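Reviewing the structure listed below.
Here the complex is missing a single protein chain, while all its other protein chains stay put.
Letters A and B name the chains as they come in the text, with residue numbers starting at 1 for each one.
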Amino acid sequence: MIIYFLCLVLFAIGLYCVLRKRNIIKIIVGIIISEYAANLFFILTAYRIGGRAPIFQEGVDITNMVDPLPHALVLTAIVIGLATTALLVAIAMRIYEKYGTFDITKIRELNG
Amino acid sequence: MSNISSIIPLFTAIPLGGAFVISLIGRKARWISDLLAILTALVICVLSLLSVRIYNMYGVLTYSVGGWIPPVGIGMVLDGLTTFMLVVVNLVAFCVVIYSINYMERFTSKWKFYTLFFLMVAGMNGVIISGDIFNFFVFLEIASVASYALVAFGTEKHELEAAFKYAVMGTIGSLFILLGIALLYGYTSTLNMADMANVLAQKNTTNLTLMVSVMFLMGFGLKAAIVPFHGWLPDAHPSAPAPISAMLSGVLIKSLGIYAICRIFFNVIGISQPISSILMFLGALSMVVGGLLALGQWDLKRLLAYSSISQIGYIVLAIGLATPLGILAGLFHLFNHSIFKSLLFLNSGSVEYITGTRDLKKMGGLSQNAPFTSTINLIGSMSIAGIPPFSGFWSKLFIIVAVVQAGRFGYAFWAILVSILTLAMYLKVTKYAFSGSLKESLKHIKKVPVFMKLSMAILAVITLIGGLLLVPGVDELFLKPAADTMLQGVRYSTGILTGLK
Partner (left out) sequence: MSHEHGKGMSIIVKTITRFTVGLIFLYGIYIVLHGHVSPGGGFAGGVIIALSFVHLMLAYGKEAALKKLSKRATSILESTGAMLFLLIALLGFTGGYFFLNFINKGEPFKLFSAGIIPLCNIAIALKVGAGLFAIFVALVLLDLDSEKKE
């Protein structure tokens, strides 16, 4: 049970990083941490006690596997995360080009 | 399975195909990408209108992708709410594509714009038709990532800053949704929404469902820009090019936010008293805060963006009532708002196009040499402020009646007050930008190109006749089925599951 809570703690650490840090790159790192925490949590929902990797092989019967569905879903979530991260990094580089800084306290031309 | 339900996957397949074909051959010449974009948008728009007819003939349609029978495979559903949202999204998308032909000329790579645009449309359509919660999440992310890129499309200072803010907050919202899905999957062991609703109805609601509800509320609230989560919207929507602002404010926040809230809270988890109260409170809060903040803006597009938050508040308030009239009024306001807010954003784009500024203080007297823009602004403003013949009046009236009927007089008071605020803010736009004496710098301004005029004219006509949707007989076609789907609540699953098996 404690491991699920540790996942949520990791998620909260990422969230703290996003909210508290001033450097754009650190914010992106925070998002990645949160993302991995969410993915880890999803993977953990698949766990069965004593289960083995859900790989279908010749001559091995298919009982006692962990749930393969979350693995497939998390793979998709990781791909989405890759796309988001790439976009964020690209925007961050462009911001550096325009503003000459990564500090969000100096990038405040808009205030919503 | 009848062949007629083969129409359902086309709503994502056609925009996706259009996007990739445009990125393959659109770079050769501008007219190729224009032509392909118009064709794609027209086809999905016609298909979505056709789906209304199909729904009325055949009822709820379901589709199992790849012939895998749900809950194992991915299911797609065409019900009342789906057809309603499909029409909203694809109608606005079609008008926006027509508008972009002229407006996007000043950007160098138009085909990139169209590619991202159709990816976003595909994502939104996918969110709407999906009957599988993870598929839903994937399409939601496709639409979101495409919209982050579209906000940054100009790659100027403000665009980038707004896009970064939007992308960070949007990603956090998505992560909350993913966590919620993980918890729900762990609890129910299924991903099909109908099946999930069944399982959740059999097991009693526990603290876990409440926690999942809160996570979804945060995630979809961020996507819908309900007030505590609204920080990105007033930056992101004005910074994007005008057609994209129209798309984002008009349909994106509704299909990813409001539709998702409707579907998840009404049909999967089942609306409960606490959630209903929270939705109403947040709705009223965003209504008031958005309205007050909008009044102080001098940037035309920022004003429109804050007004979007306020109008989203109306929709959430009405839907949160969870009474038949409230839901009907909320959905009707959703339709109207997406039409007139797109119209106003497109019009702000044409004001920017002819004058080169968005600052209300630098404008004045535009009605003298830009009569068309001025008329459109008048129509849009009167509709959003709720002046009788226009559609906005009817939906606001219905919302207030529904709130009063439910005995929530406090909320009704705020709704009426914000309606006056809305009138005030649009009077401000009309006064500073369109009436008064013509400024010297605005004597020689450009003309609005023909396609921009055409698309705005289409939307203006829809706004004018939008009130007719409430006429008995017409509402059976379009609005009632959507409200009925939500009213069914978790019982919606039984119809879907029998259809799928």
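Operating definition for what follows: a residue touches a chain if its C-beta (ideal position, glycine included) is under 8 Å from a C-beta of that chain, and two chains touch if they have at least 3 such contacts.
No experiment lies behind these values; they were computed from the predicted model shown.
Trainee: Taking the full complex into account, find the residue in B:Thr40, B:Ser64 or B:Ser130 that is in contact with the omitted chain.
Mentor: Checking the options B:Thr40, B:Ser64 or B:Ser130, the one contacting the hidden chain is B:Ser64.
Trainee: Kindly note down the residues of chain A that lie in touch with the hidden chain.
Mentor: Chain A touches the missing chain through residues 55-56, 58, 75, 79, 86, 89-90, 93-94, 96-97, 100.
Trainee: Which parts of chain B face the unshown chain closely enough to count as touching?
Mentor: Spelled out for chain B, the touching residues are 1, 3, 6, 9, 13, 16-17, 20-21, 23-24, 63-67.
Just so it is clear, only the chains that are shown with their structure count from here on.
Trainee: Averaged over CA atoms, how far is the centre of chain A from the centre of chain B? Could you give it in whole Å?
Mentor: Roughly 28 Å separates the two chain centres.
Trainee: Which residues, counting only chain A, touch chain B once they are in their complex?
Mentor: Listed in rising order, the residues of chain A that touch chain B are 11, 15, 18, 24, 27, 31, 34-35, 38-39, 41-42, 45, 69-70, 73, 76-77, 80, 83-84, 87-88, 91-92, 94-95, 98-99, 107, 109-110, 112.
Trainee: Give the list of chain B residues in touch with chain A in this complex.
Mentor: Of all residues in chain B, those touching chain A are 134, 137-138, 141, 145, 148-149, 152, 155-158, 160-165, 167-168, 171-172, 174-175, 178-179, 181-183, 185-186, 191, 230-235, 239.
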